[in-house]
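Some chains omitted; the rest stay in position.
Chain IDs A and B follow the sequence of writing; residue 1 opens each chain.
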Amino acid sequence: MASKSEKPWAGRFRQATNPEVEKFTASIHFDCRLYRHDIEGSIAHARMLRRQGLLSKEEMEAIVKGLQKIRAEIEAGTFEFRLEDEDIHMAIEKALIAKIGKVGAKLHTGRSRNDQIALDMRLYLREEIEKTRDLLLAFRSTLKHLAQREMDTIIPGYTHLQKAQPVLLAHFFLAYDAMFARDEERLREAYQRVNVMPLGAGALAGSGLPLDREYVAKLLNFPRVSENSMDTVADRDFVVEFIFVASLIMMHLSRLSEDLIIWSTGEFDYLRIEDSFATGSSLMPQKKNPDVAELVRGKTGRVYGHLMAILTVLKGLPMTYNRDLQEDKEALFDVVDTLKASLSIVSTLLKHVDFNRERMEEEANKGFITATDLVEYLVIKGVPFRDAHEIVGKVVAYCLEKEKTFSDLTLREFKKFHPSFGPDVREILSARESVRRKKTIGGTSPERVKEQLRK
Amino acid sequence: MASKSEKPWAGRFRQATNPEVEKFTASIHFDCRLYRHDIEGSIAHARMLRRQGLLSKEEMEAIVKGLQKIRAEIEAGTFEFRLEDEDIHMAIEKALIAKIGKVGAKLHTGRSRNDQIALDMRLYLREEIEKTRDLLLAFRSTLKHLAQREMDTIIPGYTHLQKAQPVLLAHFFLAYDAMFARDEERLREAYQRVNVMPLGAGALAGSGLPLDREYVAKLLNFPRVSENSMDTVADRDFVVEFIFVASLIMMHLSRLSEDLIIWSTGEFDYLRIEDSFATGSSLMPQKKNPDVAELVRGKTGRVYGHLMAILTVLKGLPMTYNRDLQEDKEALFDVVDTLKASLSIVSTLLKHVDFNRERMEEEANKGFITATDLVEYLVIKGVPFRDAHEIVGKVVAYCLEKEKTFSDLTLREFKKFHPSFGPDVREILSARESVRRKKTIGGTSPERVKEQLRK
């Protein structure tokens, strides 16, 4: 059990912390993950204190060396984290004092855990956003690579999960690329708001000591310092915003996963996942399941949940720092891990999928999928759009009744529905031709898709 | 790297599982928590297989002994969980075969991981609901004990966080007890729906082997078996429902926490948390913060988040089992841990709080808090309610202007507002008298509060 005197803040306290309280409030078991950022921040802080005359050169050097040693120990796995150290800040400060003596007690000069944790979190998240962006870029490369490869593959495009119009498989991949391009933009913007130096805000009011916040910012490579000390320690917007962008990315991944899952059914049979990327059943020997895509879809809920959690935590919280804010970390860490793993594995998965191109094109020629082309055919011949739509609707109804497809119809039969139908109607009935004609910007014709790919 | 042949389901697979896939899909690092329930279920399953002639007596005994040994090893910390074992079921089955040879390969007869995990989860949750209920009952005892102790303590009751009417502190505690009483009821009802035996549903269709599901239910002390095999493996309602009840409990705890936090401000000064239950600041030596209450309030967001997560996971999931369901476990485990820790610590915290009874009663006599009693006084004298309300409103406005309280007013002044005011008006102006008069069922008069306590 922790004795009263061990707590560095316990001067005014006459009782030791109750062990259940200690356990309940401790964050060391998860915020130890921030050790590297905490030490990096402390080193910059110490250098600044030295520059401002609040530490001597020797003191500063002793502190920096001590911190580096602690970092090495943590990385070597020889550092012992103890519950009664509360959090990563206290654990490191106590270890520092144990290692270099009294002078370690000067490190926290002009600093509060409130601004210190804000710094650690921002250093951590800055780094993780960079990694996430790299993964996102890699994923987008995969999508573009696939788009390039499948520039000639025709698939049925769906609305309402019903065949709508044929499109290029390349176009499908570029649709996802467009979503992730927006997400990348959002990540970049969120990054700007993370990349602000909070240290020096103190507990909430700033400091009465002559701290040089801009020097710390420079050492830690922050382009600017935060502008209001109360806001600085109360603010977790940057955490929420990142989790939101992660939620959007997961949402987009969940849609892609759903497409992959549906396409890998025996009934669609549009793709086969390689054996190394599927898993089997403990009971049914024939099973090969798209587990990766299902799990990614499921993990979307997990990330949404963390978004709701942190929003709830912040709702109605009075100014400024409140202990509720400690709940931001586990959520954030889990989002970072989930997001990175999901981006990485879906990107790899896509490389281990074999598309059944023949079957897709075959299906893209079914289901009256070129009916809209017939409408446009009539429109060009001068039939008002809404009438053309109704005429083709009747052709479809006729075919359904006679169990025919458009291609089975004679010109004579076509002409019964409208005199404008001519022999050239045959030319527009194939999926491939339909795709070729979608030449509006952003449309699925090969030249437009190539244009997208170039951008 | 796992070689292909190691996977017990890999007969049809021609490639080994990709290591990234293995890592992404593994659940062993968290579902190992279910080892005890998995083994308990497997032992019951083996006994049933023996009874039905699907295992010999010797086979069954070898299996049971093997499983018991594995359990002992896990509890001794000598069992090695490996990522490539995927999940707790496979880890134990493989260890069993390694230990007792070929016969271990018979354990999974007539079983799928789909019904097996449903069993493990239900055994686990059944146990945890029991523990949660015990904690809830203990917490309610604390509340009732405090109510008993504070039967004579007057506090201002609030609406809109503005003083409304005086009430007994006992009444306040019993208000919370009433909320937790409903939650206990909900837990009990949720338990009934958890307490259903799923094994025998197989992958989704039931089994072609002569399994005796009711015997397994009897061995594991389930009052009934599930009625539809497809539903059995697709269903996670029982998880969602428990997390919902946990959300309500946390919500109630968050309200109590908010009250405690506000009451412990210097401005309210209604209570002091003992030093052992508060924590300090790394920077500000005077600080003593109600961290426990703040964290409980914050953890409410965490539990809400898990609720939203699991609801999102289940939304639009096709029948029956999908791998998305794996995401239920970490959420559930975290809810169980958070809820138990929160219930326990708030209960203990309440025992380490000193109420500032004098100050509370003093405040309960401020702010025209007995204005409603004045209205009722006039109503009894025959003034229509709405008029009485307006008259007393004007008395309040008059007092505000003159900077007086009700007690400062002379009878003459009272009479200027309405002739019905008589000398007996003085009798009703104290908070204590106001409380005494609230004799409707459920009201705050001492006899009614005692009545509540007895129930």
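Miscellaneous remarks
In the analysis below, contacts are C-beta pairs under 8 Å (C-beta built on N, C-alpha and C of every residue); 3 or more make two chains touch, one makes a residue touch a chain.
Predicted model, so just to flag it, every value in this text is computed and none were measured.
The complete homomeric complex described by this structure file contains 4 copies, of which 2 appear in the displayed model.
Note that only the chains that are shown with their structure count from here on.
Chain contact summary for the complex, chain A toward chain B: residues 7-18, 20-21, 23-25, 89-90, 108, 111-114, 116, 202-203, 274-289, 291-292, 294-295, 297-302, 304-313, 322-327, 330-331, 341, 344-345, 348, 352.
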